[in-house]
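Omission of a single protein chain aside, the complex is shown with its protein chains in their original locations.
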Amino acid sequence: MNQPSDNPGAVAQHCAEFMLSGDEPARTFGFILRRAGPGEAQLEMTVPDNALNVFGTCHGGVLFTLADTALSIACNSHGRQAVAHHCTITFVRPVQPGDRLIAHALERSRTTKSAIYDCAVVNAATGKVVAEFRGQSRTIADAMPHKG
Amino acid sequence: MNQPSDNPGAVAQHCAEFMLSGDEPARTFGFILRRAGPGEAQLEMTVPDNALNVFGTCHGGVLFTLADTALSIACNSHGRQAVAHHCTITFVRPVQPGDRLIAHALERSRTTKSAIYDCAVVNAATGKVVAEFRGQSRTIADAMPHKG
Amino acid sequence: MNQPSDNPGAVAQHCAEFMLSGDEPARTFGFILRRAGPGEAQLEMTVPDNALNVFGTCHGGVLFTLADTALSIACNSHGRQAVAHHCTITFVRPVQPGDRLIAHALERSRTTKSAIYDCAVVNAATGKVVAEFRGQSRTIADAMPHKG
Partner (left out) sequence: MNQPSDNPGAVAQHCAEFMLSGDEPARTFGFILRRAGPGEAQLEMTVPDNALNVFGTCHGGVLFTLADTALSIACNSHGRQAVAHHCTITFVRPVQPGDRLIAHALERSRTTKSAIYDCAVVNAATGKVVAEFRGQSRTIADAMPHKG
């Protein structure tokens, strides 16, 4: 990845596009970047049929993947490589096929080596939370890698 | 789903096959049922290319989905419909494409309405844990639904 | 407990005082109520010597107890009895004897039967987070009990 200028917003946007460009599950489930900034990311998904479980609702693993991908973008937004280390998710309401969801990851606290992000997943039509996610990241390198 | 006989092992096996038969992410990522029993499920996945993140390692969301699917099978294994409610996962070691993983969900404690399951995800070649997952389920119906 | 008027702020304040009045660990470690409102509670503690572990820093259990007590007050603030069900805490920075800490529990989402609260524990002198706590509560009765 070529590092852009000193503009933190541009770094975050650049990182987000880089992350999503090579994220296979994001492609499979149709995650769309809505917004990226320092310590922040918003993704959108309209629940596709390939995300459903046997009960015909959205698989919890796909909701987690959406929130975890938003966390990954947010925790790499400062231009240093970081990875999720520990995550918790609470499934608050069931999600139906075709529901449009917005996942908004926000940095809550940060030290040199680790950070904590919250990510609420909200049904865009009702404004209600469908899942609450919290994850910790660890910084593992001082720059972003080039794409392999 | 037609309920089989009073044999708890047969009920569990039957439920597991029912669950997986309609689980789209399980099909997408190639989850294979290794074993099902009362309060227990083992799934296997050989990490496919469509499970990778931009860093070329297995996406944490897919590891979660594997463990969460094992939990779903285990928590439905008693023939009553249950759903995951709250889950935590710790990513212990990175996972490469082609790695063969085994997720083993085991019931840890259970009351009438809820239960706790642990699921270790292990690299089959090295025997080392790559992720530790714990989830709580809630019973939501006294029988399994018919497939929609 | 006598229920006060229709004023939600007064209900919350009344509940908070009721909760703390009979909370033995709160007394042992010197928790002080700073603020109570619907879905919200702030507690303060100046780390006493009886809160220390063998390393001479504040025991993680006491930090958890502070945050959990704030959650209990917040989740009972609507005048219905609720209990903590599942909690996670991350210890971010060590805490020394004499440090003044503020725990601020805030409701993040709520359904009829359960709710999620975040509680950051902050060092009042530095403004830095020392622990991040998240807890889920369950409503177990439609009113508050009388004190036993």
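Every chain is named by a letter (A, B and C) in the order it is written, and numbering of its residues begins at 1.
We adopt the following convention: contacts are C-beta pairs under 8 Å (C-beta built on N, C-alpha and C of every residue); 3 or more make two chains touch, one makes a residue touch a chain.
These figures come from a predicted structure and were not determined experimentally.
Student: Give the residue, chosen from C:Q13, C:T46 or C:T90, that touches the chain omitted from the document.
Tutor: Residue touching the absent chain, from the options given: C:T90.
Student: For chain C, which positions touch the chain that isn't shown here?
Tutor: 18-25, 28, 49-56, 59-62, 64-66, 68-69, 72, 81, 83-91, 145, 147-148
Student: Contacts of chain A with the missing chain: which residues?
Tutor: 86, 88, 136
Student: Over the whole complex, note the residues of chain B touching the chain we left out.
Tutor: So the residues of chain B touching the unseen chain are 88, 90, 92-93, 108-109, 111, 116, 118, 120, 129, 132, 134, 136.
What we mean here is this: only the chains that are shown with their structure count from here on.
Student: Using C-alpha centres only, name the chain that sits farthest from chain B.
Tutor: C
Student: So which chain ends up in the middle if you average the CA atoms?
Tutor: Smallest centre-to-centre distance to the global C-alpha mean: chain A.
Student: Measuring from the mean C-alpha position of chain A to the mean C-alpha position of chain B, what distance in angstrom results?
Tutor: Using C-alpha averages as centres, the distance is 23 Å.
Student: What is the distance, in whole Å, between the centres of chain A and chain C, each centre taken as the mean of its C-alpha atoms?
Tutor: Distance between chain centres, rounded to whole Å: 30 Å.
Student: Would you pick out the residues of chain B that each touch at least 2 other chains?
Tutor: Each of 86, 88 in chain B touches at least two other chains.
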